[in-house]
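Missing here is one protein chain; the remaining ones are kept as they sit in the complex.
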Amino acid sequence: MADNTQVMSANSIVLPRRPNPVMHFVREQPMGAASFVVIALMMFAGLFPQYVAPYDPLSINFAAILAAPSWDHWLGTDAFGRDILSRIIYGSRTALVIGFASSLLGSSIGAVLGIASAYFGGRIDTWIQRFVDILLAFPIIVLALVVVAALRKTVIYGVDVNLIIAIAIPIIPRVARVVRAAALSVNVMPYIDAARAAGYSDTRIIFRHMAPNVVAPFLIMFTAFIAQAILLEASLSFLGLGVTEPTAAWGLMLSGNAADFFREAPWMIIFPGVAISLAVFAFNLFGDSLRDYLDPRFKT
Amino acid sequence: MLVYTLKRLLLTIPTLIGVAVLLFFMLRIVPGDIVEVKLRGDGGNVTQEVVDAERKRLGLDRPLIVQFGDYMWGLARGDLGISMWTERPVIEEILIRLELSLEVAILATIFATLISIPLGTAAALFRNTWIDYVVRIITIGGLSIPSFWFGMIIMLSLLALFNWLPPITFTPIYEDPVANLSQLIWPALAVGYRYCAVTARMIRSSLLEVLAEDYIRTARAKGVYEKLVVSRHALRNALLPAITVMGLEFAFLIGGLVVTEQVFNLNGIGQLFVQSVSRNDFMLIQGMVIMIAGFYVIINLVVDLLYAVFDPRIRYGN
Amino acid sequence: MRAVQGVSYTVNRGEVVAIVGESGCGKSVSALTMMRLLAKTGRVTNGRILLEGRNLLELSDEEMRAVRGHEISMIFQEPMTSLNPVLSIGMQIMEPLLIHLKMSEEDAKKRALELMQQVGITDGERRLSQYPHQLSGGMRQRVMIAIGLACKPKLIIADEPTTALDVTIQAQILELMKNLSRDLGIALIIITHNLGIVARYADRVNVMYAANIIEKGTADDIFLKPAHPYTNGLMRSVPRLDEPRGTKLQTIEGLPPDLRMPPEGCRFAPRCPHRIEKCSQPISLVDLGGGHEARCHRVQEIFSGSLKVEFPSGSSGHAEAKVGTTPILEVSGLKKFFGVKAAGAGFFSSEMATVRAVDDVSFSIAEGETLGLVGESGCGKTTVGRVVLRLDEATGGTIKFNGTDVTHHSGREMRGLRRKIQVIFQDPYSSLNPRMTVGEIIGEPLKVYGIVPEKKARLDRIGELLTQVGLFAYMSERYPHELSGGQRQRVGIARALALEPSLIVCDEPVSALDVSIQGQVINLLEDLQARFGLTYLFIAHDLAVVRHISDRVAVMYLGKIMELADRDEIYRQPLHPYTKALLDAAPIPDPRVEKARAPRALRGEIPSPLTPPSGCVFHTRCPIATDICKQDVPKIRELKTGHLVACHHAG
Partner (left out) sequence: EAQQPKRGGHFNFAISAETPQYDPHGSDTYATLHFSSPFYSTLLRYNLSKFPEIEGDLAKSWTISPDKLTYTFTLHEGVKFHDGTPFTSADIKATYDRLRAPPQGVVSNRRATFADIESIETPNPTTVVFKLSKANSSMLDHFASPWNTVYSAKDLAADPNFPRTKINGTGPFTFVEHVKGSHVAGKRNENYFKKGLPYLDSYRGIFTLQAAAMLNALQGGQVLAEFRGVSPADRDRMVAAMGDKLRVEESSWTLNLLVLFNTEKPPFNDVRVRRALLMAIDRWGGSQGLAKISTLRAVGGVVRPGSPLATPEAELVKLPGFSKDMKAARAEARRLLKEAGQENLKFVLWNRNLAMPYTPAGIFLVDQWRQIGVEVEHKQSDTAPYIAAMRSGNYEVAIDFSNLFNDDPTLSLTKYLSASKNPLNLSRYDDAEIDKLYELQLRETDLQKRRGYIQALEKRLFEQAYKQPLLWWHRIVLTHKTVMGWKMSPSHNLGQDLAEVWLNQ
């Protein structure tokens, strides 16, 4: 035996250094990297709006009602003379908080359901799948609307919790589906059999062996659904069922009688919409690149 | 085939029942009472007896479980009940508005299918070229632009460019196609964009996968024209997943309608839905959700059947 | 990177040329290059591909397209995925005819039927309208051949045409191709890594190593007078059916060079036991006369016999493992049925059918013994292993371990037992958790079972285990994807050893490995057995490998054991017709033996385990089957001491 090892050591393959994942991602997915920069900017604006925003987003100024974009109001003002740029900047906080929170909540629950469903199979699987089917049969916004209406509004640190839940619920079944599929394919992997053969506990197998291998689809879903959540929040606020005035929120800026002003003050409509689209676009693009990066099938 | 279809239809029933039950109790948590809205919504100062009498008349004073049983029994007989607001049969309220919403949905679907197939195919064939990137931007845009805002922008542009706005009263297509389309084509665009984007993306990725398959290599090795390789060998396999996605996206389509109908003031299901939510018209809400859920289930059934038509590996059960 | 370099060979009409080499050495690439089918990422830097004097590399894409499938056609490795699932068989066969020969529909159809005839597909009429998923692997490969033949090409390239098929089917297909090329005067290039096949079917052979052809010549040249050290090594590292007992395999240690940075000298030098300074200089093919050429600096010495090529043969010194008498594992009447969706029903009907994966299997293994389990794919080998491991619940029968019945032990009761029974899987890629480092993978059981609770000691233990399987301690922080197939398999073995088991189920542990690596792993397993007195249940479909490693061998067919006996016994005088057939079908890497043997191939296909034949499951293919075989199931009888057979006509 000893001598074999000698032979092997003589020319054991030299590996290329393990590449730094971040740099690697940037190199492989420039668009993804770019979109991440946008997201980062949004995050900064959302975290420290007071340093970025030129005005207080709430203070009414009847002197400057519906002012057109100008040097002192870059994106103009709304019907209450509030600076639209500042409201958009503060709005990014609302969007991000709700987007992240609800996507995280929904995706996590979905992931747990999905993995459990795949790993235990049998009756548990059937029940979970039934439940998922039922949730899926609800049109997304409809479900959200009903939940918003049903749950009493509870605000914690200025964040509307029931809105988050409402948006999270439609996410659950969709994530559960995907993760279940992924987990099923992992479940038949020999290394899982090996773990079973070694007699490890279910929890250990699930968390140590399965979970890490469904992280990729989870991450992808997670980012994608941040985008969807932001969009959904905008829609709900637009319908007047999401965030309420005078909070700065993008969907809200388009809602109510904003549309009535679109002749004399189109900027009131255009800029918030652009903000939503840009943010959602960034997250989608990032999620997309993430998938291309993580999913071998898309590798060249 | 038929048997299978029936079997599947039966299988949808538990789902729908689940929807009904879940919804019924979820709604009953909603604070507030439609009778109050009716009698006091506009500042009327009616006495409590009046309110109670009204609740009694509408049978809202009965214990929840009784109302529930009543409702389920109604469902069993295919009766969606009475709208608490207008006191007309729910089904009637829905049917009045169904035609319009349905037409918008169909227009959107047609639009999506027509655009997405060439778009997705081009992106896949010219992968990692500028074409691919452009398509990618367009499609991700579709996922990112809120349909209601897109609708507003469409209106704005129509106004700005032609100083023209679509008509507000609905004329059935069989009466006056021009008037009908000139009203509905715009909302269809607004909701169809996303639909189209999702499908195109699906077509792209599945086509890429298919093109990497061994049998494509075989086809090339046979000396088949490249055109045929794509159209005959690749595309047929690639379209299958796209069909599924279209089925699943239906849920989003409805969502799109709900907001877009607000923007274009279409007297459709979406509009009705928002109204009934703001009025606590539970019966109407239940009716609509169950109907939409039914649609969703049916559509996915149809998708599966289509699958069978396209893919010989899938056999009809006997 | 240069996938292929300095490859040049010629093929003549009606001649069969084989290209052998380990995986990744560039066989497929060279073939695809000939078809100009390389992915965009690949391109031909220089060289000529002459088809009857025309340089294919200079043709326009359109001209080349006209050549493909018309003058040159290709048959691929994976019959399962190489046919378009949504197009009918007829369509796919007729396509080249319609395109290249501009035939009319009905002419094409006639021709298609004729082709089906040729490739031995009966009732072609019906088949034409069928779809690939309705055909067995063998059938599909026949269809592929039919497609290849369609336009009477001058050259057919077959890239591993039978690797995915069972030995019996493999024999059928290869015979077919050989005859066709002879009768139709078609030049045939067979790409393979199976030396047996080469020996039997090839007129001339090109041996490739690391993107070079390092030796070429007639089959006899290569097999009888191999000149290049690598060729020698290759010959010695494969177990052979006609080898005396107990010989150790000689193995070529190390791995092929990374083609992104190949050594500029002789590419084999790093692994060559006889390398000298000179070997670091570039070298081209040296002519040895009679078209026999080899790419080696010392080829003359070797050829003249003045240099004897010797390779280190695994554990020199270690004694044969001593086989105990007490059975450690007793399996009796074992049954495992699976409920599956009825075949063909697709997801449109939910009717269930049962797969009789394992049906009444009994055997026992003594301590320190190795029981080999052979059989064609789908016969239930893996399932037996899984049931023994209690990964699947037995449908019937009992499993005794060290005398105690463990068939229905609960998870808790099993826990202690788990340590004693371990497993090694076939696929070295999917059997290691890609998200864990080698260290974590091997260390986990030590931690979980508190075998080596504290960290420092555990690291040492891991290092120790790694060295035991011929790896290095420093590899413990590598991830699986940073290891070669062979190395991964060694990690898998180390993982099994970590629990210090007494029985290891090896499910095709070497099937996925290259011959040279295969040798290494087999030797390793033998060493470990000798060292730790392990007991193996060794599952494989390669008879040679099984024979080499096992003490006794069980032959399975459709979930039943057909024959079970001492390995020499069973190979010397097999009593069951199926065993005979298997042995016949497996080609031996020796042209003399092979060319001497009459062409034979077991007829028919393997029946579906969903609907196993009545009576003796083998009767549908059995040459000596009679009526009783159709009626009643043969009991498994002990014809001689320790030689059990399940056949009415045996003995």
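Per-chain residue numbering starts at 1, and chain names A, B and C are given in the order in which the chains are listed.
In this text, contacts are C-beta pairs under 8 Å (C-beta built on N, C-alpha and C of every residue); 3 or more make two chains touch, one makes a residue touch a chain.
Every value quoted in this text rests on a predicted model; they were computed, and no experiment measured them.
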* Give me the visible chains that the unshown chain touches, in label order. => A, B
* Which of B:87, B:176 or B:226 touches the chain that is not shown? -> B:87
* Which residue from B:21, B:46 or B:102 sits in contact with the chain not drawn here? -> B:46
* Thinking of the whole complex, not just what is shown, which of B:14, B:32, B:69 or B:118 touches the missing chain? -> B:32
* Structure fact -> Even though one chain is not shown, chain A touches it at residues 58-60, 62, 65-66, 79-81, 149, 153, 155, 240-241, 244-247, 255-257, 259-261, 263-264
* Structure fact -> Touching the unshown chain, chain B contributes residues 30-34, 36-48, 50, 53-54, 56-57, 85-88, 92-93, 96-97, 165, 167-170, 262, 265, 267, 271-272, 275, 277-280
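Throughout what follows, only the chains that are shown with their structure count from here on.
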* CA centroid of chain A to CA centroid of chain B, Å -> 23
* Counting in whole Å, what is the centre-to-centre distance of chain B and chain C, each centre being its mean C-alpha position? -> 52
* Structure fact -> In whole angstrom, the CA-centroid distance of chain A from chain C equals 47
* Give me the residues of chain A that touch two or more other chains. => 300
* Please set out, as single numbers or ranges, the residues of chain B touching at least two other chains. => none
* Spell out the part of chain B that touches chain A in their complex, as residue ranges. => 14-16, 18-19, 22-23, 26-27, 29-31, 128, 133, 136, 140-141, 143-146, 148-149, 152-153, 155-156, 159, 205, 208-209, 248, 251-252, 254-255, 258-259, 262-263, 273-274, 277, 280, 285, 288-289, 292-293, 296-297
* **Residues of chain C that touch chain A when the two form their complex** => 41, 253-255, 258, 270-271, 312, 314-315, 386, 389, 391, 411, 414-415, 417-419, 421-423, 425-427, 430-436, 444-445, 448, 467-468, 470-472, 478, 482, 484, 492, 495, 499, 520, 527
* Mind pulling up the chain A residues that touch chain C in the complex? -> 1, 3-5, 7-15, 18, 189-191, 193-200, 204, 208-209, 212-213, 215, 300
